[in-house]
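Since the structure comes first, as structure tokens, the remarks are kept for the end.
The complex is shown incomplete by one protein chain, all other protein chains being positioned as in the whole.
Labels for the chains are A and B, by order of writing; each one numbers its residues from 1.
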Amino acid sequence: MIAVREAEFAYPEGGFHLRVRELAVGEKESVAITGSSGSGKTTLINLLAGLLVPDSGNINVLGLDLAGLAAEDRQDLRILKLGLVFQEFELLEYIDVLDNILLPYRITPVLTLEATARERAMSLAREVGLGDKLQRLPGQLSQGERQRVAVCRALVTRPAVIFGDEPTGNLDARNRDHVADALFSYSEQTGAPLVVVSHDPELVSRFARRVDVAELA
Amino acid sequence: MNWKSGSVRNLHSILILAGLATGCGGPSEEPREATGMKTELNVYVASYPLQYFAERIGGERVDVRFPAPAGVYPADWSPDAETVAGYQSADLILLNGAEYEKWVSKVSLSQSKLVDTSAGFADRILHVENAVTHSHGPEGEHSHGETASLTWLDMTLAVQQARAIRDAFAKARAESEDYFQGRFESLEHDIMDIDTALTERVAGKTDRRLLAAYPLYPYLARRYQLDIDSLRYDPMRPADMTANDFWHDLEHALEEHKAHWMFWEREPSAETAEKLKGYGVGIVVFDPCGGRPSAGDFLTVMKGNVENLGKAFAQD
Partner (left out) sequence: MKDVFYLAWRYLRYNRIKTAVLVASISLILFLPAAMQMLVREAARVLTARADATPLLVGARGSGVDLTLAALYFREPSLPPMLYREVERIQKTGIAAAIPLNLRYTAGGQRIVGTTPEYFDFRGLRIESGRGLALLGECVLGSRAAETLGAGPGDDVLSTPAGAFDVGGSFPLKMKVVGVLAPAGTPDDGAVFADVKTTWVIAGIAHGHTDVTAPSASSGVLSRGEGNVVANASVLPYTEITPENIDSFHFHGDRDGFPVDAAIVVPPDRKSGIVLRGRYEEDPGDVQILVPRTVVDELVDTMFSVRDAVFLVTVGLGVATLATAALVFALSIRLRRREIETMRKIGAPRARLAAVLATEVLLVLLASFAIAAGLTAIVSRFGGVMLGMVAE
């Protein structure tokens, strides 16, 4: 479902160069991408998610060559097919938990908010233990709860692939497990591959495969 | 911007005034126009002679009202608020003038409706010198220098008053001017007949000394050259002079000059008549007819006065 071949990327301001000779992730696979700080883990995941375009080479996601897609198409791909749980992603403080989970449906014309989506959102929330906090505002949640909302938001559109960048960030063990359980559970149920960047050894230990980004060059 | 000198300091006033000038975007402020309805002229008067003159001149084109009740001296009468409202409703208000209607200065009337029928001879108005008064009361002497008011007793002045009425009617109803004029001439003729009769009655006897119980006759005296000394006795006005004072003053007056006749506005009591007879003073009833007579009209009353005067003057 994900195939990277001879992809290279350098930031315009220079100083860093990422090279991936080969990377393949199939259905139901879970891959943890590791590496030292500054080694390019985030850059790789951004490339895989279509947020960056490789200078050369091939990145294929769900059969689509990302380099050949226009920005709008990559945008639509992300929201329709990819679930992103990136640490720097924010919740909207002025809408409640349920609306935050359903946010993808409100911010793009390619999705329509229907009753099925609402049911899915509520079910996901229950799964992560937020079933009774749907009307709360993010300001009323703990850090761990906020991250769980972000996970639900990523999963509500039934993505075909899940990408994460430090999804468990600064969470304590209990919350980390909540988040990880939700991600793995979804991957198992739907067959969606799970590719996550993390330096958390406890989280990484749950992944079937570990890839060091430096080794990919 | 055009800052007019001095007008800036009024700006505060302007904006305040705008507030004062408004209520709720007020109704139109159009000044009233004369209604100009050509119906009967509504006239209110202040004395009976005016009523008579007005009716004679106005005929069926004028509705004349004189609200003072019978039996009351109009000169002493004041209308109540309801009656004042009646006066206010009139098209014209005819006044005798010469301070006859003292109440006029105590009520609210539209100035434009007032007709002072003696304004035409304002320079000929007389004043009553203080009559022989003995004020024994606590207030002491009260000198109010009175204006003589009964102008119509001089028939020539009565005609002038009637003329003033005719002029007022003609101004209000120009289309009836000829009508009023014709009727005025008839009245003038009748009044001047009285004047002639009075003149004839006293002809050649103007040196006769006369008395009057009350100072009602200055105009009569001046016109017909009568020498009248007035006391101030009216049984209906005991505050002016008591009966005792009257006889007291009468004696003083008779001492100064002998008089054989005394003018009274109505017949005094038999007792008074008898007592006067004892002083050698006869009674001449000369009714000024200020108020509505119980019988007859102004002319019949004046004719009666002429007769009474005639009788008195004939006897001597």
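As a working rule, contacts are C-beta pairs under 8 Å (C-beta built on N, C-alpha and C of every residue); 3 or more make two chains touch, one makes a residue touch a chain.
If you're wondering where the values come from, they're calculated on a predicted model, not measured in any experiment.
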Option touching the unshown chain, where A:Glu8, A:Asp76 or A:Asp212 are the choices: A:Asp76
Omitted-chain contact residue, chosen from B:Lys106, B:His127, B:Lys205 or B:Arg266: B:Lys106
Touch list for chain B against the chain that is not drawn: 1-4, 6-8, 10-11, 13-32, 34, 78, 80-82, 84-85, 88, 102-103, 105-112
Touching residues (missing chain, whole complex) on chain A: 49, 51, 72, 75-80, 82, 84, 86, 88-90, 92-95, 99, 103-109, 113, 137, 153
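The working rule: only the chains that are shown with their structure count from here on.
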Rounded Å distance, chain A centre to chain B centre (Cα mean): 117
